[in-house]
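Everything on this sheet refers to the single structure shown next.
Some chains have been omitted; the remaining ones sit where they do in the full complex.
Read from first to last, the chains carry the letters A and B; within each, the first residue is number 1.
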Amino acid sequence: MAEQAETAVGNWGRWGPEDERGTLNLIDAKGVAAAAHEVRTGQAYALGLPIQREGAPIFDYRGAPQRLTLTSQTDNMFDDFPGGTEVGANEDVLVIASHSITHMDALCHVQHRGKFYNGFDASTFRTHTGAARCGIEKIGAFAARAVLLDLPRFKDVAFLEPGYTITRADLEGCAAAQGVEVRAGDALLVRTGHLDNFRAETSAGREVPFAQAGLGLDAVSFIREHDIAAVGSDNSAIEVIPFDDNVFLSVHIALLVELGVPLMEHLWLSDLAAGMAEAGTYACLLTVTPLPVTGATGSPINPVAIV
Amino acid sequence: MAEQAETAVGNWGRWGPEDERGTLNLIDAKGVAAAAHEVRTGQAYALGLPIQREGAPIFDYRGAPQRLTLTSQTDNMFDDFPGGTEVGANEDVLVIASHSITHMDALCHVQHRGKFYNGFDASTFRTHTGAARCGIEKIGAFAARAVLLDLPRFKDVAFLEPGYTITRADLEGCAAAQGVEVRAGDALLVRTGHLDNFRAETSAGREVPFAQAGLGLDAVSFIREHDIAAVGSDNSAIEVIPFDDNVFLSVHIALLVELGVPLMEHLWLSDLAAGMAEAGTYACLLTVTPLPVTGATGSPINPVAIV
């Protein structure tokens, strides 16, 4: 009974009891081919923010990413080899939180009442070996048709007010105004303008308040009914902060845990939005490329959108 | 005079004295659009190997990549928030060499006689702040048309003999046999079968000798004359080991330093090759997504090829 109740949650069981990819199952190769054929300019936009200690949106508990030098011109590693004294190699080591700056949440990132997406138990995650279920390597890199909804443009503001809750009506109105069709298996990119504001404020040496515009629970139905495969946004958590319904991570629970929708956070969407406006389309071909770290709960990403 | 001599090296100066992107300048949005329009099946292939301590091609001096847990179900981080006791987040920290497993070399990765690509001095690399010139963030993520040359299939072997030097004639013969056109601005993917052999030997508990098939200096002219934008292969160094001409990193010097061609190493090309054979094409749309770490000399990557 309890089992049955559980499998009734969102998309749990929809792709079988062993599924670990969630709504990425909705991506269809034909749809990707169609998106490729609709490419207009061939211009590619990288959606990852610079990875560096300063000027990036970083949560303290994750630590700032560190690039350390592994080898440099001071080393004489190759001196014993023919020609080795004339050549040198520079290499780095990165110490980086999986959820640093621009990143993707794996389906094991958040658990609710002890369960991940599809009812997998939270105890399947172990400290040393990581996620046995729904790790980022189960998602892998993928391509999808993507639709960008540029809400600040739609609402004629520079950025949505911090704390503004994006509704289903906002998404529908914006899509209609942009004249873009949302299809099953699409990735949905929601621009709030948060990072533009973050950059402006940070450059000016001002603290950025944590409140952010983002999706509310009402918007989840838009994602569910359109069978969206993945959602990305230019804010810290996809969802509005303070959290909707006054429940911590309420939209993460609805999207990541219940529906199995992987999330992309801190995407830099403003250049893409400008390019799309110029190209006269709000659909593009998107590739998302998490590092396939076995057992990891997420990965920094640098997606590419081709308009 | 010395200056003039320098600018006569390979592609130095070709895109101006400040250029830090090398042959990536050859990529043209129209060519990318054309590649997108030629997509056949829409099937996407991820080219990154699993990132893990065991069973991966790792050089000792780089250390094995480590996934460490930052937060787990044992933490009660959100207990003070509404609903916070019912929700938890798992996160990781990665400690990973920039040139781990499947990765891209930035143009500052190798210096020859104290110079990087375009004549930038090796001293522009600093230990603490990294590369001031030709760092991986100057490359960024990009899309390109890519051509795969499947040499083992062309030569009807499971994998090229370790130490086999791939020649220009091999590349031309393979392209002709495959019926694929190589265009300016293409990425070139060269399959040697090395990783297939590595996996088989490693699974069987056997040591894999370091000798590998790869490009020789003769093959460089193919890349130069076809104006290839980037080169990737399924071996450790793109180039044949032992090194051609008995000069340490001789092909890296020719490609990375002299021509400014970014390199992708340890690409998993076998699934892509099989998919291409089935789709009847050896061209695809490729996106390459290094993490934009400021000042880094390379990045792990997980490129996506759409056939």
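Of note:
Following the convention adopted for this analysis, contacts are C-beta pairs under 8 Å (C-beta built on N, C-alpha and C of every residue); 3 or more make two chains touch, one makes a residue touch a chain.
The structure displayed is predicted, hence computed values, not measured ones.
Here 2 copies of the chain are placed, and the complete complex recorded in this file has 4 of them.
Convention: only the chains that are shown with their structure count from here on.
When chain A is laid over chain B using CA atoms, the rotation angle comes to 180 degrees (nearest 5).
With centres defined as mean CA coordinates, chain B is found 24 Å away from chain A.
On chain A, the positions that touch chain B within their shared complex are 28-37, 39-44, 46-52, 61-63, 65, 67, 69-74, 77-78, 81-84, 86-99, 108-114, 122-123, 125, 127-128, 130-131, 137, 140-143, 243, 246-250, 252-253, 285, 287-298, 300-304, 306.
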